[in-house]
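Note that one protein chain is taken out, while the other chains of the complex remain in position.
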Amino acid sequence: MVRNCREVKVRESRHLGAWDQPGDFVELTLENPGWEDYRPGQFAMLRPKSWGLDLTWGRPLSISRADADSVTFFFQVVGKGTHRMASLAAGDEVVVWGPLGNWFSAPVDGPVTLLAGGMGIAPFRGYAERYPNPDNLRLVFAHRADLSSYPYQLIADRIAAQAIQERSREDLPMIIERIESEVKAAKGGLVLACGPTPFLKTIQHAAKDHGVRAELSLESSMACGVGACLGCVCKDGRDRHVQVCARGPVFPSDDVRL
Amino acid sequence: MVRNCREVKVRESRHLGAWDQPGDFVELTLENPGWEDYRPGQFAMLRPKSWGLDLTWGRPLSISRADADSVTFFFQVVGKGTHRMASLAAGDEVVVWGPLGNWFSAPVDGPVTLLAGGMGIAPFRGYAERYPNPDNLRLVFAHRADLSSYPYQLIADRIAAQAIQERSREDLPMIIERIESEVKAAKGGLVLACGPTPFLKTIQHAAKDHGVRAELSLESSMACGVGACLGCVCKDGRDRHVQVCARGPVFPSDDVRL
Amino acid sequence: MDLRVEFAGLVLKNPIITASGTFGFGLEFQDFGDIRRLGGIVVKGLSLKPREGNPMPRIVETSCGMLNAIGIQNPGVEAFVRDKLPLLPWRETAIIANLYACSVQEFGALSGVLAAEEGVAALEVNVSCPNVQSGGAAFGQDPAQIRKVTEEVKKHGGGKPVIVKLSPNVTDIGLCARAAQDGGADAVSLINTLLGMAVDIRTRKPRLANVVGGLSGPAIKPVALRCVHQACRAVKIPVIGIGGIASAEDALEFILVGASAVQVGTANFLRPDQAFRIVDELPDAMRMAKVEDLDALRRGLVLP
Partner (left out) sequence: MDLRVEFAGLVLKNPIITASGTFGFGLEFQDFGDIRRLGGIVVKGLSLKPREGNPMPRIVETSCGMLNAIGIQNPGVEAFVRDKLPLLPWRETAIIANLYACSVQEFGALSGVLAAEEGVAALEVNVSCPNVQSGGAAFGQDPAQIRKVTEEVKKHGGGKPVIVKLSPNVTDIGLCARAAQDGGADAVSLINTLLGMAVDIRTRKPRLANVVGGLSGPAIKPVALRCVHQACRAVKIPVIGIGGIASAEDALEFILVGASAVQVGTANFLRPDQAFRIVDELPDAMRMAKVEDLDALRRGLVLP
């Protein structure tokens, strides 16, 4: 598999939310640096060339899809880096390195339940696209912002999908319950999950309680993205520090501490 | 006179040289922050809002002209800051503070000889525009890049002007000689000069030798632009450190050490 | 929201003070904001006699910071008292004199000149001059010297609050803070600049005529925050936080680790109204961080 660092041009940057607001959502398409054989679940580090030195690190984003021509990311503006990335325009140059990390299992004999929380939906677009038998797949998507902010419809066009919106804090117990029952229902199959840590914790507990095989994609602040700095570690099942960027981001639910 | 710090929008940025090359020349027009009563010779500090913290200081540029609607600068790309400023586009925001410093004398009874070296021509555009009796004025412009890189024609349309190009190092003695003779010829009148330090030194010597009144506009690295940091000082005639930004940038030729 | 802070005999309307050498005598910034809205102004370093300072070049821009080697150019303490102080709004905003001298006696004499000046709210002691008599290390790098200078300024300062400004270029900042406290200081302020250097590979020369200079700006904020944290744990007297503060959030970070107030230095060069903007943005920044009260924040750091 190719793994490299390249300067590539922005093909298209499409704002899915209100421009320049925190909570903004962006679909960013770059020239493909040769990553068409990436595996869904892998990510890349991005660093726009216009950044000076004041932001020291690149920013990790899941590869949402890639073909011979381009690679696409979806991100939400949450801080300095994503804020600046949101002003990228076609033709701007970005330094990218990847594909990084490991990936979600893709067993041919399903069923596979995809559980996504917020921007955690990003990697499942490519997963749904590449998985050989879409009938085996099912997506449950918990989200806050309007559905149009996420690549949901692109996935729902291909596989069975349901979205549940958290409109206020009161909806949370309902969502947790729903997620738990989805995990339980997946018994005998495989659960793949990506989303905020509390979301992953819910799934981890449910998977343990009901003896369901699950894989969780973790987030962490990252400096190098390649396993060298040891800044992004989490604890595996035996309390050893392992790099989220290199040994993950995808971990078996029963071999990681959240 | 108004002096303030404002966030204003770029009206227009026009590249006068080859795009994005060192040696690039840019005409930058901003919304006027209320500086229409500035005096030619004054400058402003500019800091694009897109700059992060890695460039600590604003950049001083001479006010080339200002009216109720806009303020115009001309600059040459020579380093990091001007390089980044060259990518400003209409609508981008810039923090500006000014008008700063003192200004060129404008005696109604001429003659006044304007001697400009390279981008030192910038302040003379406004000077020529505002000076009540253009017949009193005469510009001699020493330059390296193509004339179209500078606001020369705009001035030459209004006052007597001559340009002499330094095409190679061999031209230098000729140019020095010419400048010296211009200073000598200005006896009884006033010489105003703006340009690189060696250029100013030539004028200072000639002015002294021939007893000609001259004013020189100096350059210096600046942090605050308002006389507070004492980082930009030069020595006055009595060897005291004075701020170029606040006590200058224009100094009587016989009261400054270069 | 109540932004007032009281410490070391000072009452400030808010905790934002401008740092010495970065805000001139305050008057330079009058067109860019109402200087009476600042919590305080520390004026440019003052010496007994006028000083021309170091030769040029004196400043260099660095990544997220700058180096300076101004060399305390100033008109002398008497010119300050005569020409500047009367123009400053000292009844409304604390005007703090910053004292620079190169011997203990000189510090005493300097304090004596300012002791009787009603317009001077406090004396900040800059101990960055190398002490030639005792081997050439700066006063501020030797706890025994810090103590001596502090005692001398206390003795001649006419009862004005004495703030000792500490250098970060030491192995143990806590020791230095304690030396100031032992000498009778009413507060310490820190950090002064980190010793740094820049060179030009084309000319093969240092970029500062003085060869070395002081590093300041956002680049040094983590070092400053650590020093303030350590000083707050080392002494009982109030601590003023300085170093890389460029926003209201930055100011709150220093207060969180224990600072009673903060000084804004190099950020004044980002734009000349930056200190005023920080004052303006403080209430919002407090709301965002759910800070109701600065005193509570100051005692609020949760350590593991």
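Order as written gives the chain letters A, B and C; numbering starts at 1 within each chain.
Just so it is clear, contacts are C-beta pairs under 8 Å (C-beta built on N, C-alpha and C of every residue); 3 or more make two chains touch, one makes a residue touch a chain.
Note that the coordinates shown come from a computational prediction; the quantities given were computed from them, not determined experimentally.
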{"item": "Left-out chain, listing which of the shown chains it touches", "value": "A, B, C"}
{"item": "Residue of A:E31, A:D54 or A:E129 in touch with the missing chain, whole complex considered", "value": "A:D54"}
{"item": "Sites on chain A contacted by the missing partner chain, in the whole complex", "value": "3-5, 47, 53-58, 95, 97, 220-221, 223-234, 239-241, 246"}
{"item": "Missing-partner contacts on chain B, residue numbers", "value": "53-54"}
{"item": "Chain C, residues in touch with the chain not shown (by the definition above)", "value": "62-65, 67, 137, 141, 169-172, 194-199, 201-206, 209, 211-212, 215, 218-223, 225-226, 229, 244, 249, 252-253, 256-257, 285, 288-291, 297, 300-304"}
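Note that in this section only the chains that are shown with their structure count from here on.
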{"item": "Where chain B and chain C are represented by their mean Cα positions, the distance between them in whole Å", "value": "35"}
{"item": "Distance from chain C to chain A - Cα centre to Cα centre, in angstrom", "value": "47"}
{"item": "Where chain C touches two or more other chains, by residue", "value": "63-64, 218"}
{"item": "Junction residues of chain B, two or more chains touched", "value": "53-55"}
